[in-house]
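First up is the structure itself, then whatever we jot down about it.
All protein chains of the complex are present and in place, except for one that has been dropped.
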Amino acid sequence: MKQDSAKTPAPWRAKLHEVIFEADTPAGKAFDLALLGVILLSVAAVLLESVTSIREAYGPELRALEWIITILFSIEYALRLICVGRPLRYALSFYGLVDLTAILPTYLSLFVGGAHSLVVIRALRLLRVFRILKLGHFVSEASMLGQALRASRRKILVFLGTVATLVLIIGSLMYLIEGEENGFTSIPQSIYWAIVTLTTVGYGDIAPQTFLGKALASLVMVTGYAIIAVPTGIVTVELGRISGAREISTKACTQCGLEGHDPDAVHCKYCGAEL
Amino acid sequence: MKQDSAKTPAPWRAKLHEVIFEADTPAGKAFDLALLGVILLSVAAVLLESVTSIREAYGPELRALEWIITILFSIEYALRLICVGRPLRYALSFYGLVDLTAILPTYLSLFVGGAHSLVVIRALRLLRVFRILKLGHFVSEASMLGQALRASRRKILVFLGTVATLVLIIGSLMYLIEGEENGFTSIPQSIYWAIVTLTTVGYGDIAPQTFLGKALASLVMVTGYAIIAVPTGIVTVELGRISGAREISTKACTQCGLEGHDPDAVHCKYCGAEL
Amino acid sequence: MKQDSAKTPAPWRAKLHEVIFEADTPAGKAFDLALLGVILLSVAAVLLESVTSIREAYGPELRALEWIITILFSIEYALRLICVGRPLRYALSFYGLVDLTAILPTYLSLFVGGAHSLVVIRALRLLRVFRILKLGHFVSEASMLGQALRASRRKILVFLGTVATLVLIIGSLMYLIEGEENGFTSIPQSIYWAIVTLTTVGYGDIAPQTFLGKALASLVMVTGYAIIAVPTGIVTVELGRISGAREISTKACTQCGLEGHDPDAVHCKYCGAEL
Partner (left out) sequence: MKQDSAKTPAPWRAKLHEVIFEADTPAGKAFDLALLGVILLSVAAVLLESVTSIREAYGPELRALEWIITILFSIEYALRLICVGRPLRYALSFYGLVDLTAILPTYLSLFVGGAHSLVVIRALRLLRVFRILKLGHFVSEASMLGQALRASRRKILVFLGTVATLVLIIGSLMYLIEGEENGFTSIPQSIYWAIVTLTTVGYGDIAPQTFLGKALASLVMVTGYAIIAVPTGIVTVELGRISGAREISTKACTQCGLEGHDPDAVHCKYCGAEL
């Protein structure tokens, strides 16, 4: 039956599908913009509620707003389920799960609720922030960036593996050199320090105190400074290849067969024949 | 009438326009250099006045200097209005507004003044620092950098959007993990921490204390370390394309006169004539 | 005799060699995955044991696990020695030494042991972390990254030499400017600060206090910000060349059989025959 309805949907369902899932028609565009506005409003409410002074002053209003937005999102979720051909497939897709995750915590807070579990409820409600992932709906542009990152996935994994091995060894050495009295209380703690240093973040909550420790730290910093070049190089080369590839015509000359012509070329640049 | 004067300006106005707005003639160049000197002097005065010990020692002198510079800039502003063909258009242009903003605060301090509003006045005067934007007059070189940044505008926006979503989610998670007792007093505060960490600034005024927090922070740092590659790659590819474009042959086709041929082209790619 | 055995190994030794040293057969793959699991388990055990609370709670279990892993690695080391044609050559190779280093500390702790030298023993045991270097066995992929780094080795050395000279001079100047009362207690300490600043790590444990010191520090930061471009540029160009090189045509000349022709080549560049 689902299959049938997928093939010949009722006109109102087709219309609904167009409004909710398409972004090209005026109605679809208006719906998307309204959705974007509500998502941003919802995220702002969660952010504001987490500030103690604001929560104390406007707590009830913010909670009311939260319920209104949750009900709006619930209606939207139901409409999405109704108008797609295969509701189960949508419900189990990435965006289906995100849409569900965006409304569940508020409802859960009703059942798990109670005076003493307020903190837990607040925690659950925070998951609503993931609603912002819905923004992904709006990035319809086929992202050249994502393509470059995917193409360099394997090289980046090798790079991250090397960095992981490096911080493991550096962390262990610093634990031996500095010891627990200088803040390097365990190897995991030392590895945390190594990551903070290698990535040039440098909080300064843990810092080497001995001469040997500072010498090793200096080495780590210069290393981190130098190897940041690697992911940059990888992504730059991939981006260059992707945008370069789009710029050269694939037309071959019919006379001499040579390729590599510019997209605006009318004549073969080697033999002069018309393209 | 303005239109007429724009078409046939009086000789002294044409001369004045040349001195003030052009940088190619000796007089124009001298004027520009003098202006640059006064702007730098003015900025230095504002900087020095903000240092408490200097303000106490040289307050009157600095205020006198401020008035002299303000009057000089006022005369310059009036001359600019007089010698341009369309004064209103200049007054509403970006540099017209900057020029006005550079002199207004000092005059305003006369009317808004009074013993108790001294702090506010000082604040208004600080806007004079924007005078340095006038330096933009001197960057006449058609900036290849600006061109590369404009060309990659869309990609950089997608990148910044991704970073914004990322710090929102990371900030919320850290607020849940660390909680208010470890300095993560609200989600906005946590987001601030996430930005400080992701950009590898790392003040250390807020830093994770729990094991889980440190583990997530490590992930964030390595991520930040890796994704800094993206804007770099974008700008590098754009710069490479723009400067590559300049290596295109300057030969023009003798038949059709079109340019833009590759250095290794034998025939005009537009009309097929031999180059 | 070794030479002979290398030429005609007994069947069981050939089989053993295939399992331990090859990664292409099912048995070899299974062995490698098991080895990877044990290495990671071993590293996790060392990390956990360094945390005081975990060591107090699970000390005996972790030490038992350490002995089990050490014995497993010992058996593996013996098998490797048996099945290779030239055991001495393997034992003195890089991985041979790493394999030995991974098992020695635990045995040494038996002889050097005693109630008072526990700290030293723990230190020796930490060397087991180097077992993770065995992971290198699994990076069989011919790494394009390593190739790019090797190719830019000389340029990176010149860069590091320049950085070293720079931090030496900056460190000396800051020692003169700030002096011992502001935390710059010696030139090595000042050099440490210069490295922390130039690499944009910025712990903040030592920071300039005087105006002149802050001015010089600002200069150092902007310099560091600018020269990070150099290693990035070096590696990017090398990576671009290496991946560009792969886009070379795979056509081989039919006359002389040589490869490496450009995609737009019509004639063999070595013998002149048509391609």
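By letter and in written order, the chains are A, B and C; residue numbering begins at 1 in each of them.
Everything that follows uses one rule, which is that a contact is a pair of C-beta atoms (placed from the backbone, for glycine too) under 8 Å apart; a residue touches a chain by one contact, two chains touch by 3 or more.
The model shown is predicted, which means the values in this text are computed figures rather than measured ones.
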Quiz item: If the full complex is used, which shown chains touch the chain that is missing here?
Solution: A, B, C
Quiz item: Among B:Val51, B:Ala64 or B:Ile82, which one is in touch with the chain left out?
Solution: B:Val51
Self-check item: Among C:Thr52, C:Ser93, C:Gln147 or C:Ser186, residue touching the chain not depicted
Solution: C:Ser186
Quiz item: Since one chain has been left out of the picture, which residues of chain B touch it in the full complex?
Solution: 43, 46-47, 50-52, 123, 126, 129-130, 132-133, 135, 139, 141, 143-145, 148-149, 156, 159-160, 163, 188-189, 191-192, 195-196, 198-205, 228, 231-236, 238-240, 243, 263-264, 266
Exercise. Can you list, in ascending order, the chain C residues touching the missing chain?
Key: 154-155, 158-159, 161, 165, 168-169, 172, 175-176, 180, 185-188, 191, 197, 200-204, 207, 211, 214, 217-218, 221-222, 224-226, 228-230, 232-234, 236-237, 240-241, 260-262, 264-274
Exercise. Provide the residue numbers of chain A that touch the chain removed from this figure.
Key: 200-204, 232, 236, 270
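The rule is short, and it goes like this: only the chains that are shown with their structure count from here on.
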Quiz item: Looking at every pair of chains, which has the largest contact count?
Solution: A-B
Practice problem: Could you work out which pair in A-B or B-C copies the interface of A-C, where over half of the contact pairs coincide by residue number? | Solution: A-B
Quiz item: When the centre of a chain is set as the mean of its C-alpha atoms, what distance in Å lies between chain B and chain C?
Solution: 43
Quiz item: Once you find the CA centre of chain A and the CA centre of chain C, what distance in Å lies between them?
Solution: 30
Self-check item: Cα-centroid distance, chain A relative to chain B, in whole angstrom
Solution: 30
Quiz item: Do you know which chain C residues sit against two or more other chains?
Solution: 200-204, 232, 236
